[in-house]
Each structure stands twice: as structure tokens, then as C-alpha cells.
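Once you've had a glance at the structure underneath, I'll fire off some questions.
Excluded from the complex is one protein chain; the other protein chains are retained at their positions.
Each chain gets a letter, A, B and C, in the order it is written, and its residues are counted from 1.
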Amino acid sequence: MIESFILQASSYASQIDALIWLIVIITGVWFFAAEGIFFWLLWRFRARPGGAPARYIDDHEEHVLKYKWIEIPHRLILVCDVVLIIGAITVWSDIKLSMPATDETVRITAQQWAWTFQHVGPDGQMDTEDDIVSIDEMHIQVGKTYKFELMAKDVLHSFSVPVFRLKQDAIPGRVITGWFQPTITGEFDVQCAEICGIGHGIMPARLYVETPEAHAAWLANPTHYLAYKF
Amino acid sequence: MAQSHAHDDHAHGDHHEEGWFLKYFWSTDHKMIAKQYLLTGMALGVIGAYFAYVFRMQLAFPNKPVPGYGLVTGSDYNALVTNHGAIMIFWVAMPVLIAAFGNFLIPLMVGCDDMVFPRLNRLSYQIFLISAIVLVSSFFVEGGAFGGAWTAYPPLSAKAEYNLTPLGPTLWLAAVALEFVAFLLGGINFVTTAMNSRAPGMRALDLPMAVWMIVIASILFMCSVGPLIAGAVMLMFDQTIGTGFFDPDRGGDPVLWQHLFWFFGHPEVYVVLLPPLGFVAEIITTFSRKRLFAYKTVLYTTIGTGILSFFVWAHHQFIAGVDPRMSNVFSVTTVLISIPIAELCFVYIATLYAGSISFRVPMLWALAFIAEFLVGGVTGIFLGASGADIYFHDTYFVVAHFHYTFFPIAIIGTFAGVTYWYPKMFGRHMDETLGKIHFWVTIAGFNGIFIPLFILGAAGDHRRIFDYSNFPELASPELQAMRVFATVSLLVMLAVQPLFAWNFFRNMWKGKVAEANPWNANTLEWQCPSPPPHGNFNPMPEVYRGPYEYSQPGRADDFWPQNSPT
Amino acid sequence: MVKPLATLRSATGVPTGRLAVWWVIASEIVIFGGLLGSYLLHRLGHPEWATYASHTNTWAGAFNTLVLLTSSLSAVLGHKAAEAGDGKKAAKMLMFTCLGGLTFLVVKGFEWTYEIQHGYTITANGFWSFYYTAAGLHGLHVIAGCIIMLFVAADARKNKELQRVELIGIYWHFVDLVWIFLFPLLYIAK
Partner (left out) sequence: MSSNADPHGHEHTADHAGHHTDYVKIWGILVVLLVVSVTGPMLEIRIITLLTAFGIAVVKAFLVAKYFMHLDIEKTFVVKLLVVCLGLMMLFFAATAPDIMKHWGANWRNESAKNANIPEVHHEAGGEPAAAHGEAAPAHGEAAPAHGEAPAH
């Protein structure tokens, strides 16, 4: 339902959107059923001059109606909830619990009001001489599976890439890992999703998903970007 | 036996004529304390609405001076958003819904003369008033008010060098702690009065649903606020003395505060939800002349919801660094809690079946509560399902969801309660047509604000960002048009509120004099004069039946007061 | 101030005063539960706190436990006297309980000054932060209990409001209960 509002740029974006569609359908059915019956009852039993007075529902009739109108929907909702729970947990486990074989690692450090990205550089090893560290810009290659290590220096932040459907809070003192796999090239927004003080609104970062050639070109001349030993 | 409001003559016991101060500010009468809470809550509601006006104008017309405030900087925006949330929940919803209506209704509906501990009742209001003053004062201290969200997550809320407001957070925390003390004292009064002081012959199942709901809400509050009071002490020490409870570098853990806060946070939203559900139950039964459908089901699902509300808190923290395996556990309990609430809504809708529904102003508000709350409940499933919450967490989708639950609770529920019990509280009627105009414009404005916010949230708008022009994807003209539409809807809604204020205050003296039972209702508060004298009933009522015996076959009139022997 | 009729009714069979005190105890359980729970979480997560805890004075803690147990005894004896209608004896017992509370605070005063002088202040580390916060909050409750007890004893001496002797007794036993758990957590787990 939300792909009409925002791109799907990562491998699991379609999974999350499918789950959202499932929830839209299930809750939509129940919502319109309940509101429909509600407004119908209002119209049908409105007090009309000279109309029928209210009818007393005695305990027996209430028990019958209760079974029909409350118990059955109660069980149906339970079934829908089980379906929703299974959907939610499978999507959650694929994204947050599992860690597939990743090609590269990126170290993301959040601080009061900037993002620092440490790329492995040409040799593919983290914490080596040729690491490329860039501020508020992240360069990755489309199709590669990346593992990110998320840290925060001072307060809580949250690394959020809406087009990837990726969001993970960064907590000072903790290293939180996750993964993503970009599927389309382009320039995308990175937002901070946890209030982190005055600059929370002005710490955007840009994410460059490049074709293999463009990525190699970027790797070749890192001088253009801030490259210093971490 | 209409009594003019100004002079309280009553036959119950000798009562010297109190001075002006004693009567209005130092009173121990539960009805006067109820009005004090109501007016204080409404005053702070105006402040909260003003904050909403200012930051919504900033969102719609970024970086332009807002008329009535001036230029909104980043820190101003955070302070306004933080305190809008805190004020609306702690200083508007709770005082008005639990304290004002609890104080006014419980003794009357239970059929006794006052709260069990009148002086403790007065003390709880005074502590609440001090907490409100401390909170408002936090705006005028050096460095400005606290801007770290109403959830006050450390380390941002713990260290001044991070939040750059040295005094604000401590004052804010002191105000919240005082407000908790006030509601602990108040809660004890409500629960003890409702449990012990029932009128003779009134069994537990004869209690009106409003009393049950306020009592269960108070119990939920008292059983859940404890850890947060401990957390507030620890956070206060972190802020002032420099201990390291939540400082990761010194052995502390910021996630501990999140758990302490949300262990209280989720039961808290049910604490504010239950009283309006009680008012809606009273109103829809009275105006559809129908017995409440399945009283026991309503009671047991409410208790079930209350218990289950202690098992769901970490759905606020799915992606906040808690262990992902725990998130699955909390996702299961969160989705399951939708069952009792859905059942409650179905039972209320079923009450309308075979009724004779008259659309007076209180009934309009009560029906609007059900219709709007269904939207809030349904959109909660998106956030309870952990998989979908990855995307929706901390976006405007969440903001729209909890406004579709909080707005019906705090605003629609309050207007329903005020318009329904106004004749009893002030002895006069409010104007019907003004009430209807106010109703329709408010409901239209409310939906106009928050439906666009659902779409903005789905498009990726994140919370508490004061200027979206820094984010190219979000600075698109269509999204900005939606923000402007939401702000304009807010202006329309705010524009009609003075109409309610005029209707509310003017009719206290000029309104048509109200008789004791204007709506022909059954519960005990309608069986004593309006406004009830000191000591409420003369003689004390005996109860013979349940509160909802409307349209009994074979009776002349279609209502049967609880205390009438025949 | 004439008591409202509501106070005299007891639909649940529990007198109103005692029902209210049970609700106070319930909310206090949750407050101390939250604080001690947080302490225990950190304590089990940080084994090195055991070395910090070795500087607490177990003998002072043990003596304080004895003092509170004895004051609980005198509180319940006071309640027994109040039930028998003997206001004077109840007041005397309450004063003895109050004395126990004061002794507890004095011992705590010496203990804390000794520890603070040796550098174990509230900001020293996580253990000492919890130590002073938990024992401090408990100490505040001891002080509040003693003050209320003085008022209740004053009324009891004139044989008025005798049921309040039992109520302050229940609150005092709860304060003693919290210390019964605080003592091993802070002093013994070394």
C-alpha cells in the first residue's frame, strides 16, 4: 500500500510492503464492517416521531445475540490475529534476527547531528589503512549485501533509510548490527528517527547507490572524500 | 426545586456560610474539587493547543515567523512538541477524565455524600496545581524548556551538555513526579470510595460502568506508576548530582529508562482510555433508551484489557535496541490485546440495536468517540506487528495513530462528559444548536488534520523534525501541500473552540435552569437536585436494581431509576 | 471536620482506613520493586560490583535490621493494646517504635558519613549510586513513618482514632519488609 508513496530500494522492502498490504486488507475488512454496522444501526434505530420505542432485550435474547454478534467475531478476530502475528514475526525474523552472508561491512557512527560512515575501501578489510571515512555521505554498490555496525557517540539516534525500509536505533555504549541489500541505484535520504536534541531536524545524510563501475571509480580516488585513519 | 447556582442552601446538616476563598479554593466538597480539576485541565488544554498551533504553523510554513509566537527555532520546536505531548496526557487527559469526572461522579453514582478522605482529596488537587505551575515555569527558566520528547529518553534528558537546556529537564521531571504523587493520592480516594461506600443494596454489578472504568483506571495507574517514580528519582539524580544510572560510560544503561518508562507508558494509555469508555457507556444507553449490551462482557473485557496492558510495553521499543527475540514476544501480546478492545467496541455498537436513538449533543460526541476510536484501534495493528513497525516507527503514521486514540479520549470524551453532566454540575442547560455547530466543525477539523498525517507518515515523514526542506525526498510540493492542509484544518478546529467556551461559561449563569433528571436517566446522580447540595442526597438512597433498566416492558415511562422502590 | 458518611460504610468488609492503607502499600511495593529490580538487573549484569559492595559495613546493616524488627514488634504490640482499647499503652508502644526508627536513622547516619569520608560517594560508581538511592528512599519512608506515628500516638493517648494505630502499624511493617530485602541485597551479596 505504501509503495505508491515511496520507492522500494532494498531486497526486503517488498517483504515489509507485502506485510503492510496483509494488515491493510485484514484490518480494512473489520474496520468497514464495524463502521458499516454502526452507521446502519444509527440510521435504522433513530428516534422518529411516532416511531417504535426502544425494545428491552432480556437476558435470553441477549445471550443469543451475544453469541451471534460478539462470540463469532471474537473468534474470527483471533484467527486474523494469528495470521497477522505469523506474518509479522516471519518478516521481523528475516530482517532483524537473521544475518545472511554479507559481502561488505559498513560502520555507521551517529553523533549529535552528523553521521560518520566508515567504508572498507578497496582491500575489503575494515580498520585497514585504506578505509574511507565520509561524513553524511554513504557510497554503496547496488546488488551487494552489506552488514552495518551501528554505534552512537553521545545520545540516542536512529539510522533510518525510508526507501530501504531500514530503521535501527543507535544506542551509546552498544554496537547493533544489521544488513541490507540495495536493489536500485540512485541518491536517497537518510534520516534520524530518534529525537537527539536541537539538531535532530538538520542531520540528514545522503546515500549513493552506485553501479559497480561508478563505485569502483569512487573507490579509486577517495581523495575527493575525507579519507583519514579512524 | 431549581436552586440557583450562586447560593448553596441545603437541608443536610448545619453549614455556616463559607467565605469566597473557603468555598472555591479551600473546599473539601468533591463537587468543587471536581470543578477545580476540570477548569485547570481545560486551561492547560488551551496551552497545549497553543503549542500545537505554533509548531503546526512552523511545519506548514517553515522558517516564517508564526503570528502570536515569532520565529520557531530547532530548540523551540522540540520544547513545544515535548510539552504539547506531556501537557495533553498528564495535565489535560488525566485531570479532566479521571480526577474531574471521578471526583464528581463516584460519590454521586455510588450514593454517598462525599469522598472517603475529603482533605486528602483537596491535598491531591493542590499538589496537582503545584505540578502544573512547576511545568509552566519550566518555559521561563534560563535555557528554555525541556526538549527531549515527552518520553525523556536519557542520555539526552540526563545531561545538560546534550540537551543544552540546563534547568528545563529537572523542572519538567519534578512536575511529572508531583503529578504522579497527586494521582496516587487521588487514586486511593477513588478506589476506596467506590469499593467501600456503595449505597445499601448496591451490589458490585449494580455499579454504573463509568464508576467501574474510573476505578480500574486508577488501579492500573497505581500498579504501573511505581517503576517510573523510581526511574524519575534515578533520572533526577543523574541530572542534578551526576550519578550514572543511565550513563553507558559509567555502568548505567539508557535502555533501562525506556523499559521503566514504557512499563508505565502502556498501562497509562489504558488509564486514560477507560474513563471515556465509561462515559460513552452511560451516554449511549441513556440516549438510545437501551440496556447496556452484555454488562458482564464489558466488565470482564475491561479487566482483561487492563491485565494484558502490562504485557505489551516493549512494542514502543521494537527497534530501540531491545533484543529482537523479545520484540517477537511483545508483538504477539500486542496484536492479541486488540481482541478485548475490539470486543468492547462491538458490545457498545450492539447496545444501539433495537434502540430509539435521539441525537442530542452528548450522544453525538459519544457516537463520534466510537467511530473515531475504531480508526485509532485499527491503525494500531500496523504498529503492533513488529515487521511493519520497522518502517512505521517514529514516523507521522504513529503520530496519526495515537491522535486517533488520544483525541477521542481527551477531547471527544471530555466534550461528551461535559455536555452530558453539565446540567447536573451547574444546574443549567448548555445551548443545543451552538453545541451541534461546535461538534461538526471540531470533528471535521480533527479528521482534516490527521488523515493527511497518515499519508505523510507512509511517505516517510519522521517525527519531531522541524524543517523538512533538508530532506529532498520529503520536500516535494505534494507532501508540503498535505502539511499545509493539516495546519489549515487545525486552524479551523481551533477557531470553533471559543464557541464552546462561550457556551460553557455563559450558560453557567444565563442557561435554561435544569431539573434534576433532564435526560431521564437511571443512575443515582440524576436522583438528587441539580446542582447537588453539600451532602448530595437527602435522604441517602437505597439501590434496588442495575443502572441500565431502560424500556422495561409493562412500565409507563421508559426509565427505572436505581433507587425507586417500585 | 465532621467525617463524611462515606467513611463509615464498609461494603467490602474491610474498614475504609485499612483498605486505603493497603492501596498505599500496593503502590509502594511497585515503587520499591522498580528500584530494587533495576538494582538487581545491574548487580547481576556487573559482577565487579561485588568488589565495590565489600566496603559496606555488614554489622551496621545487621544491627539496623535488628532495630527495625524490634520496632515492628512494638508496633504490633501497640496495635494489640489499641484493639483492647488501652490508648495509653498503644501510644507508649508507638513512641517506642518511633525510637526504633530514630536509632535506625542514627546508625545509618554514622555509617554513611564513614563511607562518604572514604570516598564512596553517590557518584563513585553504579553500585554506590544505587546504594544511596535505595537506602535513602527507604530512610525517607522511615522518617515519614515516625512523623505520622507521633500524630497517631498523640490521638491514641486520648483514646481517639484508635484504629489508626493499626494503620500506621501496617505501614511500618511494610517499611521493615523493604529493609529485610534491602539488607541482603546491599550488604551481604559480596
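In the analysis below, a residue touches a chain if its C-beta (ideal position, glycine included) is under 8 Å from a C-beta of that chain, and two chains touch if they have at least 3 such contacts.
It should be emphasised that the depicted structure is a prediction, and the values quoted were computed from it without experimental measurement.
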item	value
Which displayed chains the unshown chain touches	A, B, C
Residues belonging to subunit B that touch the chain removed from view	195, 198, 200-205, 223-224, 226-227, 244, 248-251, 253, 255-256, 259, 263, 310-311, 313-314, 321-326, 329-330
For subunit C, residues in touch with the removed chain	7-15, 19, 22-23, 25-26, 29-30, 33-34, 37-38, 40-42, 44-48, 51-52, 54-55, 57-58, 62, 65-66, 69-70, 72-73, 75-77, 80, 83-84, 117-121, 124-127, 162-163, 166, 169-170, 173-174, 176-177, 180-181, 183-184, 188-190
Where the unshown chain meets subunit A, residue by residue	96-97, 99, 151, 172-178
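The rule we apply is simple: only the chains that are shown with their structure count from here on.
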item	value
Arrangement of touching chains [line / ring / star / complete / other]	line
Maximum centroid distance from subunit A, chain identifier (CA atoms)	C
For subunit B paired with subunit C, centre-to-centre distance based on mean C-alpha positions, whole Å	35
Whole-Å separation of chain centres (CA-atom averages), subunit A against subunit B	30
Multi-partner residues of subunit C (each touching 2 or more other chains)	none
Contact footprint of subunit C on subunit B as seen in their complex	13, 28, 107, 112-119, 184, 187-189, 191-193, 195-198, 202, 222-231, 233-234, 237, 241-245, 250-253, 256, 260, 263, 540
Complex interface listing, subunit B residues touching subunit A	73-75, 77-78, 147-149, 153, 155-156, 162-164, 248-249, 253-255, 288-291, 293-294, 297, 318-321, 324-325, 327-328, 331-332, 335-336, 338-339, 342-343, 345-347, 349-350, 352-359, 367, 370-371, 374-375, 378-379, 381-382, 384-388, 390-391, 393-395, 455, 458-460, 462-467, 470-474, 550-553, 558
Residues of subunit C that touch subunit B when the two form their complex	1-2, 4-7, 9-12, 14, 16, 19-20, 23-24, 26-35, 37-38, 41-42, 46, 122-123, 125-126, 129-130, 133, 137
